[in-house]
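Sharing a structure with you now.
With one protein chain withheld, the remaining protein chains of the complex are depicted in position.
The letters A and B name the chains in turn, as written, and every chain counts its residues from 1.
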Amino acid sequence: MAATSGVVFVSALPMRAAASEVDLIAARTKLFGNRTITEGRVTLELPPIAENGHSVPLKVEVDSPMTEADYVKQIAILSPRNPLPLIGQFHLTPQSGRALVSTRIRMSGTQAIQAVAEMSDGSLWSGSMETVVTLAACVVL
Amino acid sequence: MAGIRLAVPSSATKGEIIEIKALIQHAMESGFRRGSRGEVIPRDIITRFECRYNGALVFAADFHPAIAANPLMTFHALADKSGVFDFTWTDQAGQVWHDSAEITVT
Partner (left out) sequence: MKRIVATLLLSIMVACAPGSDPVPELSPEGVLPPEDIRSGYAFLTPETQRLQDDRFENPGYLWVDRGAALFEAANASTPACASCHSDGMEGVAATYPAINETSGALLNLEGRINQCRTIHQDEDAYEYESDELLALTAFVAAASNGAPQSVEISDRTAPYLETGETYFRTRRGQFNLSCQQCHTETWGKKLRGDTISQGHSNGFPAYRFEWQSMGSLHRRLRDCDTGVRAEPLPFGDETYIALELYLAARGNGLEIETPAVRR
């Protein structure tokens, strides 16, 4: 009897899929179209080594007077490696006073997190920072 | 049951830029974890955070699964009037948590 299925395919679903630079660009395009993004005015701060990817402190500051005439409308945080490229979006107003936001994010591995800021005049600015994410010693998987 | 912690100065001078911290207890289940039998644990996250100052939106955030558990947001506001800061968190199912803090501006 000939085997009808020639190959037995053992597919272990991956614990998590991984995004890539391409997915990050796709997410960015979805948010901002094909508008030019200039590197600058955005300072992203993450620890150089994160001892656990489940909780990494992130701080982002955008150089802006934050007046009615000139303020940061939103800051998008993007990942080139997490299962999903978009981590979060922060929406600011002139009443924010200062474009400085911090939170804690999840990182699925060593990567350069990117922040894109959209100004009230429509211009886009970006900054990035690489963080090394270490693996735990005794992994309980 | 979600614990909420707020750090808002109780007083400020007019024109002062104040720092605000808001923390809520929430597992922020990403939807990418698997249980002990290999089953996918479904996503269950807070998706929106909003801060209003005397009713007007001053800061908002869209949370996606990579925001860490027990999410903390630190941001700023220009204090110009006495009143109240209202904080709301909304999850993917529409459940809402709320807390507020008063401020005196002189």
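In this section, a residue touches a chain if its C-beta (ideal position, glycine included) is under 8 Å from a C-beta of that chain, and two chains touch if they have at least 3 such contacts.
On a predicted model such as this, the values are computed, not experimentally measured, just so you know.
Remark: the residues of subunit A touching the chain excluded from display are 47, 49-52, 54-55, 57, 134-140.
Residues 1, 3, 5, 7, 21, 23, 25, 27-28, 68-70, 72 are the ones on subunit B that touch the missing chain.
To be clear about the criterion, only the chains that are shown with their structure count from here on.
Subunit B meets subunit A in the complex at residues 17-18, 30, 32, 34, 53, 56-69, 71-78. Remark: subunit A residues 15-16, 54-56, 66, 79, 82-84, 86-98, 100-107 touch subunit B in the complex.
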